[in-house]
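Yeah, one chain of the complex is gone here, protein chain that is, but the others are all in their spots.
We call the chains A, B and C, going by the order they appear; numbering starts again at 1 in every chain.
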Amino acid sequence: MIVVMQKDCTEKQIEEVQRRIEERGLKGHLSKGTERTVIGVVGQTYPELRDELELLNGVLEVVRISRPYKLSSREFQPEDTVVRVGNVAIGGDKDFAVMAGPCSVESREQVLATARAVKAAGAAVLRGGAFKPRTSPYSFRGLGQEGLEYLAEARAETGLPVITEVMSPGDVELVARYADILQIGTRNAQNFNLLEEVARSGKPVLLKRGFASTYEDWLLAAEYILAQGNRQLILCERGIRTFETYTRNTLDLVAIPVIRKLSHLPILIDPSHGTGKWYLVTPMSMAAAACGAHGLLIEVHPTPDLAKSDGAQSLTPENFAKLMNGVASVLQALGKRVTSVAARGT
Amino acid sequence: MIVVMQKDCTEKQIEEVQRRIEERGLKGHLSKGTERTVIGVVGQTYPELRDELELLNGVLEVVRISRPYKLSSREFQPEDTVVRVGNVAIGGDKDFAVMAGPCSVESREQVLATARAVKAAGAAVLRGGAFKPRTSPYSFRGLGQEGLEYLAEARAETGLPVITEVMSPGDVELVARYADILQIGTRNAQNFNLLEEVARSGKPVLLKRGFASTYEDWLLAAEYILAQGNRQLILCERGIRTFETYTRNTLDLVAIPVIRKLSHLPILIDPSHGTGKWYLVTPMSMAAAACGAHGLLIEVHPTPDLAKSDGAQSLTPENFAKLMNGVASVLQALGKRVTSVAARGT
Amino acid sequence: MIVVMQKDCTEKQIEEVQRRIEERGLKGHLSKGTERTVIGVVGQTYPELRDELELLNGVLEVVRISRPYKLSSREFQPEDTVVRVGNVAIGGDKDFAVMAGPCSVESREQVLATARAVKAAGAAVLRGGAFKPRTSPYSFRGLGQEGLEYLAEARAETGLPVITEVMSPGDVELVARYADILQIGTRNAQNFNLLEEVARSGKPVLLKRGFASTYEDWLLAAEYILAQGNRQLILCERGIRTFETYTRNTLDLVAIPVIRKLSHLPILIDPSHGTGKWYLVTPMSMAAAACGAHGLLIEVHPTPDLAKSDGAQSLTPENFAKLMNGVASVLQALGKRVTSVAARGT
Partner (left out) sequence: MIVVMQKDCTEKQIEEVQRRIEERGLKGHLSKGTERTVIGVVGQTYPELRDELELLNGVLEVVRISRPYKLSSREFQPEDTVVRVGNVAIGGDKDFAVMAGPCSVESREQVLATARAVKAAGAAVLRGGAFKPRTSPYSFRGLGQEGLEYLAEARAETGLPVITEVMSPGDVELVARYADILQIGTRNAQNFNLLEEVARSGKPVLLKRGFASTYEDWLLAAEYILAQGNRQLILCERGIRTFETYTRNTLDLVAIPVIRKLSHLPILIDPSHGTGKWYLVTPMSMAAAACGAHGLLIEVHPTPDLAKSDGAQSLTPENFAKLMNGVASVLQALGKRVTSVAARGT
């Protein structure tokens, strides 16, 4: 952090800034230029310090020169984190993990049929929502524990590990009993109590980007989980809110190379929520594969037009199989491969 | 909801749409034009129905013609909701309620001093955070129960009712024991489990707009609270996220006349978070008063440059007194008045 | 500008940065801390220098510490600019100028009727579009020179000076022959050739904010005009593009105190385009008056439902008269007044 003083600042003001920096257990390094006096702050700073110093008399501006996240940064850990769930690897330079399944768990038959179909097409993880965050309280909000049981049954049959969302600290224990990966949804991306409770479960966590979170906000949210000692963390971009209304969100694929530069954490893409339209899911999946994503989160439903939620963005099993073929072609050209439970289980 | 069929749709496709509408317990009203066939959906629809119908063969587009929120709408309740907390009225055409206090409760002395100062200047409610949502896990996160006790003590001394934020369903019972109004913060604006738990406390609730929530998202979040039978609900605009970086957020004052048209709920403005800069707080407060806000939520700190959070946006007691004078002038010109505990207690 | 070097930078890299700074005619002031080496750049920098220096080896980050606009800044000119058009003053601490009229000039009768009505209600300037930027080429695009003639006739009759938009450098000479103030629309806010051509006309200019321009972009666009020697410049906020779809734009009233702090230029508000709905125009006008705007730009149409453009946001003469009353009340409470041609002409 650098404190830039006003041109006409007094000696007393400079001393006051120095004193304040030292009170916070930091050091101030003074540099008087011909035009400006500048004070570098040395030590472990925190975002609020900026506000605090900017309010002092004689200060023109305070500029941050280091990023406020630590455990999630490449500086802290240069090598990629690889999250392992059973024999599925998520992260690193070779593997590409596809998680697929229905938006909501609606019935035993629906989950089992979808699980079989996505496994056959090469998915590595089964997704499905038992607790659903819905914009309107009048919408279908999931089967709860019954849904978790169906997911567990589908895992038992297919061998696919299960990812599912948890919405409330009070549900973490229950969901963690059934799921292999706990998902934090976009609306809870800054629900800090939930982040910490999920982290304490010890299970791998998938943290979606808030639909209005900057990369920095997102990595700071990740920090809440990592700081609890849980390093099994996967990030997932799912579209941000912009002025465009044709798509449900604007899927931000630039997040892939940016996050891979700033952080060691694996990054997945959710083009189903990211676009909101099934016919955009396959092209965006191929694009994600081409620019370095570690995998995908895809909505698949046996009969999308009967889905209780998000039908318009779900693929049929046939279209999902086509998506997997398209993605496999792109990955092969780059010397990468789709990770599958079966392939690695042998 | 209106289903617009494609020009070349078949009779069978029209029948399938009709059948689907009836399966959902609704009626389809068919209208064949020379160019287009259109089916009006009659009955209690829900947002997802749109996706569901748009996926059917032969359908061009489905357009919503009614708003998905009900209990919060003017149609449902034409007259203004007035929330009463002790002898303070929030809502309606005459009263303007100012809630003021520190962003975070930091110490007993700080809260008591601020409470006395804001009461003297005419505030009707004392605000102060005991549980603080912070973007970074390394920031100060509040005093918790100790903070609630200081707030209660300040209430006992000044007579000001207390508003404070609750961040987790597990904390609702504790916070409700101390506070007069429970606040839902912007990052929890779509934390639906929290909304319902807070509603069930039976206490008045202040629901901040999510920083990326549309008016419709916001009113649907309100619906979660109202649907639990708790009608003591206040809305609060606190800035939305845009491309502008000079201010912390873009404070959206248009929300005031829009919400007052769409809903019967009272609407307050938080210009402290909404702008992030103390010198913008007074002008925006006066503007809010001029266009029909029901009140303000203002950060006041005895020594903003020493505040543990959000110092840059806090007013000193002196500046807060000036703000109250400015607001009072505007209100007087409009035949309205600042509500104060004292004034009404007599 | 401050160049922050990487922790492990070499002496040679520091020298290269210093050399580059000197090549640009600037001076580098070196400061070696225990953790970081920092180089302050002294002299007249420019925005691109940041990119240039950030690319050099060993550089971590380059931070700007001064604003890139000059002639429009308060530092350059501490006292308010007051633009005078006939006997109407725009700017300063007392006067509030209302410019009103139809979105498009549609006929002689329409312009004359509207001019009389807005003058009667207290407007100081007549607005009206003869050249209309339209999103679609199939929309009505204005009467051109014929429209300018009607505006001139309305001025002759009422004494109201005229403001109208110019869209192309080739039209500046023509429009300047008729108009008293030349308006740059939001879609041309960064049409730099047009900005310069309009400035060279010597006429007062009203520059609307681009709907996706930051305050800095806007003041830099102003700089294009001021740098041509034309200081008769008025800024006008007219709504920015956000994720909200209920209103046509999000009117940003915070721009008023921000611009007044950063710049000496007068700032007007256009709540008609800023909201897109006539019933929001009056509350937002009153709010603008309460937080320091120097005036308004309002669409008035004798029969809004017959308007060829933007009918939904136009006020009837009756509603405009009510708006003027509401605004006058607010201004009076603040010791200000509506400027009118008549009042000052006597």
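As a working rule, a contact is a pair of C-beta atoms (placed from the backbone, for glycine too) under 8 Å apart; a residue touches a chain by one contact, two chains touch by 3 or more.
Computed from a prediction, not measured in an experiment: that's the story for all the values here.
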{"item": "Omitted chain - touching chains that are shown", "value": "A, B, C"}
{"item": "Residue of A:Gln145, A:Thr242 or A:Thr316 touching the missing chain in the full complex", "value": "A:Thr242"}
{"item": "Residue in contact with the excluded chain [from C:Gly25, C:Pro78 or C:Pro137]", "value": "C:Pro137"}
{"item": "Which residue of C:Leu220, C:Leu253, C:Ala289 or C:Leu331 touches the chain not shown here", "value": "C:Leu220"}
{"item": "Touch list for subunit C against the chain that is not drawn", "value": "46-48, 51-52, 54-56, 68-69, 133-140, 167-171, 187-188, 190-194, 210-212, 217, 220, 223-224, 227, 241, 304-313"}
{"item": "Subunit B, residues in touch with the chain not shown (by the definition above)", "value": "2, 4, 27, 29, 31, 33-36, 38, 40, 42, 60-61, 63, 65, 241-243, 245"}
{"item": "Absent-chain interface as seen on subunit A, which is shown", "value": "212, 214-216, 240, 242-247, 250-254, 256-258, 261, 274-275, 279-280, 283-284, 286-292, 329-330, 332-334"}
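In the analysis below, only the chains that are shown with their structure count from here on.
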{"item": "Rounded Å distance between subunit A and subunit B, as computed from the means of their C-alpha atoms", "value": "27"}
{"item": "Set of subunit B residues in contact with two or more other chains", "value": "212"}
